[in-house]
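The complex appears here minus one protein chain, its other protein chains still in place.
Moving on, here comes chain A:
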Amino acid sequence: MSASVLYDAPGPRGKALNWVYSAIALAVLAWVAWIVYSKFDATGQWEADKWTPFLKSETWENFLIPGLKGTLSAFAVGAVLALAFGFVFAVGRLSQSRFISIPSAVVVEFFRSIPMLLLMMFIYFMQQPLGLETNVFWAVVLGLMLYNGSVLAEVIRAGVGALPKGQAEAGVAIGLSPGQVMRTILLPQAVRSMLPAIIAQLVVLLKDTALGFILAYSELLNQIPKIDGNFDNLIPAAIVVALIYIALNTILGLVANFVEARTRRVGHTAAPVGRAGAVDPVAAEAELVQKGNATGGTMGSGL
């Protein structure tokens, strides 16, 4: 249901009213903008020397690029490990042997139910008692892997669950082993139909690298105090970093749309999942809403 079903196409009076409401909304918006502007002005946030550092290559070379490297390397390693973890535990949970499926379920449910920050802190502080050198990069990356990997495991499992029963049955009927059925029939289709949800989880993973800030891992967010220390421009620095995060996530979103469009064009999936075209994240979420209700799952999404 699109938004426009909620109201009739406005007539002359409706159009006039919409203009009035728009004007009121704009006035309120302008008022808020003015408050922000004057607050910024009163504290000198508009001074040119607070913003010009971002036009100089040294600021980027010394602060933003190293920060970006920290963020992206944690994201890249974390994403690969989380995907691997997700596949292993999704398959484990779907295994016919209880000795595999029950422990897999326990692991997945445990890591999904505790805050990722606590996981990262635990791994960070556990390194020394284990006789390892304290390495904040691996604390961040392993935290990202355990939590997001568990969420991905559930996403992949839901994808397999949504496939028509006949797919697995046909595989068994032609003499494939359960492992072969999973590897050659179920997983490829499940991954294809769940690709939008998988990429959405990668956006979450990218944002969660910022938790490294709390453990003093040198990522983007951690550059704000450093830039502020040099140029006394905390707010401009925070705004620039926020814009970088938004740009990174937008790029990932575009990749998701591209992949989604491509999967639909190829269109051999037997799963009814990819059908609605989850280019619109809300449509994707609407499907997840219905699926979530069907399976009674509530722990799915991580913010």
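Going forward, a residue touches a chain if its C-beta (ideal position, glycine included) is under 8 Å from a C-beta of that chain, and two chains touch if they have at least 3 such contacts; residues count from 1.
Operating definition for what follows: contacts and distances are computed from a predicted model.
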- Given "ATP synthase gamma chain", "Alpha-E domain-containing protein", "Glutamate ABC transporter permease" or "dolichyl-phosphate beta-glucosyltransferase", the protein name in the UniProt record of the chain not shown would be "Glutamate ABC transporter permease"
- Consider the whole complex, including the chain that is not shown, and state which of A:45, A:101 or A:167 touches that chain. A:45
- Pick out which of A:88, A:176 or A:234 touches the chain that's been left out of the picture. A:234
- Query: At which residues does chain A meet the chain that is not included here?
  - Reply: 1, 3, 5-8, 10, 14, 18, 21-22, 25-26, 29, 39-40, 43, 45, 110, 113-118, 121-122, 125-126, 128-129, 203, 207-211, 213-214, 221, 224, 234-235, 238, 241-242, 245-246, 249-250, 281-283, 285-286, 288-290, 292-293, 296-303
